[in-house]
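Take a look at the structure below.
Note that one protein chain is taken out, while the other chains of the complex remain in position.
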Amino acid sequence: MKDLFAVIMLSGIYGLLSASFFVAMDAVDVAFTEAAVGAGISTLLMLVVITMTGRKEKPTRHKPISALFVVIITGGLLIYGTLDMPYFGAADAPIHNHTSPRYINDSMQEIGIPNIVTSVLASYRAFDTFGEVVVIFTAGIGVLAMLSVARRKEDEDDEIASINDSMHQQHLVIRIVAKMLIPFILLFALYVQFHGDFGPGGGFQAGVIFAAAIILYAMLFGLATARRVINQTFIQLIAAIGVLLYGCVGLVSLMNGGNFFDYNVLSSDPIAGQHLGILIIEWGVGCTVASVMVIIFFNFAGRRQFQSLKKQTKHTESSK
Amino acid sequence: MTAHLPILQVIIPLMAAPICLILKRAKLVWLFSLIVSVLAFSVSVLLLQQVMTSGVISYELGGWQAPWGIEYRIDKLNAFVLLIITSISTLVLIAAQASIEKEIPKDKHTLFYVLFLLSLTGMLGIVATGDAFNVFVFLEISSLSAYALIALGKNRRALWASYQYLIMGTIGATFILIGIGLMYQMTGTLNMQDLSQRLPEVAATRTVFVAFAFVTVGLCLKLALFPLHLWLPNAYAFAPSIVTAFFAATATKVAIYLLIRFTFSVFGLSFSFTTIPLQTVFMALGLIGIFVASSTAIYQNNIKHVFAYSSISQIGYMIIGFSLSSVTGLTSTLLHLFNHALMKSAIFLALAAIMFRVGNVQLDNFRGLGRQMPLTMAAIVVGGLSLIGVPLTVGFVSKWYLLTALLEQGWWPIAALVLLASILAVVYVWRIVEVAYFKEPLPDRAPVKEAPLIFLVPIWILVIANVYFGIDTRFSVQVAESAAQSLFGVSL
Partner (left out) sequence: MIVGLFNDWVVVVLMMIGLYIVIAHGNLVKKLIGLSIFQTSVFIFYISMAKVDGGTAPILADGVTQYSNPLPHVLILTAIVVGIATTALGLSLVVRIKEAYSSIEEENIQKQDNKALKQSAMEQQA
């Protein structure tokens, strides 16, 4: 398929399908995230990119036999490896009998929240999740380093705003509907944030939903308006603070005489300490994820505006 | 606080990165990151001391016992690697301030330091952890920041090099992820120590064999072993010079560390080297890599390219030592990790200084530099001699151990080939020396001054280290040898 637009749409559908597959496999948290990321954010980003890079793929002339060769070798190796695997759904497979029974049987006494995935993610393996937050932070900084454009003067900003205003005048219905929807989306994000202990959800998903609301706003009301609502420096600050918040929970437990991320020492009652620790780190995750998603989107869209602005000035110069 | 050293090692640069973003002012951020790096360095010194005297340190994150929680496990091997990384990062950061002034646009300076600290964090995290999945997470932190750092290079080819690195690196990381998944499926654990105890039970299965294959191939992609090295030369050549100096000395070392960790500690010696013909494969690839990369280096005109190819060939030496699966062989690999970090960071920092003064590192522009920048050029010469393996430099020590290890097992043809390959190194180093000292400067290049002190100090610290550890080998050999011995002790 040579039309990238169709390819991206299909890959979005693939994301959604795998999300529903995850539901069927009992992985509701993962499904939630995959739906938000695979079908949502990454599709959106790719669409923004092809508006800048063109949507047609050029046909290649050479026959990719070597690629086929590599792929067949790896695939064959993997199939060979599957032959000795425990069968699908078998309850006696090693993974179900070594570490996981403790998570399932004891997490209620040790951590005291019903969603085991959240207990493992936020307490038993809190450091992995910290790493995950740092990964997303790194990506945000990386995108910033690649795409950020030095801030233009105010008057140019206004000019863009006016262009945008005239452009978006036509989408009156969508704008009003969105205006009504956005508060509910934000509210839903908060619900997901707090509900992570009991059902599927948590900081990451909440962050993505929160960012989606802001991105929706930016798409409909123009980037410049959205930038005026949410300042670039401010959002970078939030991203940094999210990481720091998460890390500080660890540092505080160090100060209180426990190991890093040992929530038991955060409060006199270990269970209360666990609750407190998980609550705070989920906020850290939410802050960083939401702000990094917004940073990424703003920078992609900002670059696009910068490009079209450059083209315009070139045009006017050449016509003169 | 000494009980918490393992986690402080990683957490100090990690927490510093977002603080840098808040501080904003580039000069301030530079000073701050330098202090952080010095702190990390002192932590690693203390760690090494502690490990050498009292043995393996285990640290349970979150207070959860090992196979359920994540464990940090510091033994002699990773304490040694941690020391290498933090010392190089400190020295490189000193010169960073002046170097990025010329090579990176002003508004990106703060971001540069944030990314630098993040990639330092990533590497330290990979090395310190004792949990297989945690390795993957920190691998991604270090790689993502590496892609961004490389793409900051001035030349547009930096972007393309970074993209290629991103594709190759992500394929490598995903391969590792598949391997870890397969291991987890067969054993039900992610902790390395626990894996090493539970893997032998299922070692005969095809799944474990495939897991091993995937982890190894993924790591070889990351460490740029021939023929998976194609991403490296351009990434090194077009990255900002400071970034090159840091990565050339550390990034591939971390991958080699992981390879050693997985083959020796996790899968175990008997599985890695008897069940699988790893020895022959690695020795062959290492040798071919040395010859192909060294001879390619001879034909390069961009000096950064020359030394990037030379890095690939040096990886070949390390892999040969590793493939011998003997204590001496592994000692030579570990020694070479340390020594190669010293030489390459000296050379690439000197190139950064030349970049600072001259503006590029094409061979033609080196004419007359021997007289115009005598101290910088002298550093390159000493580094070059060390690469060749001349006595009284560190290069000699590691080559000596490699040759001893080869002869110990009667591989004298390979030993001869290794010696022959050193001649290739003589050729590519001589080309630079000849141009720099015996040719008149190009008429259209304005004469340049010696590099400023901010470059010369770290460069010459490294040069002196190159000679010092070439003469007084007690420290490096002792640590490398006892690390190698402990690895064999565990698995035998």
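Letters A and B name the chains as they come in the text, with residue numbers starting at 1 for each one.
In this section, contacts are C-beta pairs under 8 Å (C-beta built on N, C-alpha and C of every residue); 3 or more make two chains touch, one makes a residue touch a chain.
For clarity, every value in this text was computed on a predicted model and none was experimentally measured.
Trainee: Among A:Thr99, A:Gln236, A:Asn259 or A:Gln274, which one touches the chain that has been omitted from the display?
Mentor: A:Thr99
Trainee: From the list B:Thr174, B:Thr275, B:Ser326 or B:Thr404, which touches the chain that is not on show?
Mentor: Only one of B:Thr174, B:Thr275, B:Ser326 or B:Thr404 touches the chain omitted from view, namely B:Thr174.
Trainee: Which of these touches the unseen chain: B:Glu71, B:Glu103, B:Glu140 or B:Glu481?
Mentor: Only one of B:Glu71, B:Glu103, B:Glu140 or B:Glu481 touches the chain omitted from view, namely B:Glu140.
Trainee: Please identify, in ascending order, the residues of chain B that touch the omitted chain?
Mentor: The list for chain B reads 133, 136-137, 140, 144, 147-148, 151, 156-157, 159-160, 162-163, 166-167, 170-171, 174, 177-178, 181, 184-185, 190, 301, 362, 364.
Trainee: Since one chain isn't shown, list which residues of chain A touch it in the complete complex.
Mentor: For chain A, the residues touching the absent chain are 4, 7-8, 11, 14-15, 18, 21-22, 25-30, 33-34, 37-38, 41-42, 45-46, 49-50, 52-54, 57-58, 60, 64, 66-68, 70-72, 74-75, 78-79, 82-83, 85-91, 93, 95-96, 99-100, 103-104, 107-108, 114-117, 119-121, 125, 128-129, 131-132, 135-136, 138-139, 142-143, 146-147, 198-200, 204, 289, 296, 299-300, 303, 307.
Note that in this section only the chains that are shown with their structure count from here on.
Trainee: In the complex of these two chains, what residues of chain A are touching chain B?
Mentor: For chain A paired with chain B, touching residues are 77-78, 80-86, 93-100, 102-103, 123-128, 131-132, 134-135, 137-139, 141-142, 144-146, 148, 150, 236-237, 239-241, 243-244, 247, 250-251, 254, 258-264.
Trainee: Which stretch or stretches of chain B touch chain A in the complex?
Mentor: For chain B paired with chain A, touching residues are 4, 7, 11, 14-15, 17-19, 21-22, 59-64, 67-70, 107-108, 111-112, 114-115, 118, 121, 125, 133-134, 137-138, 140-141, 144-145, 147-148, 151-152, 178, 182, 184-190, 198, 202, 205-207, 209-211, 213-214.
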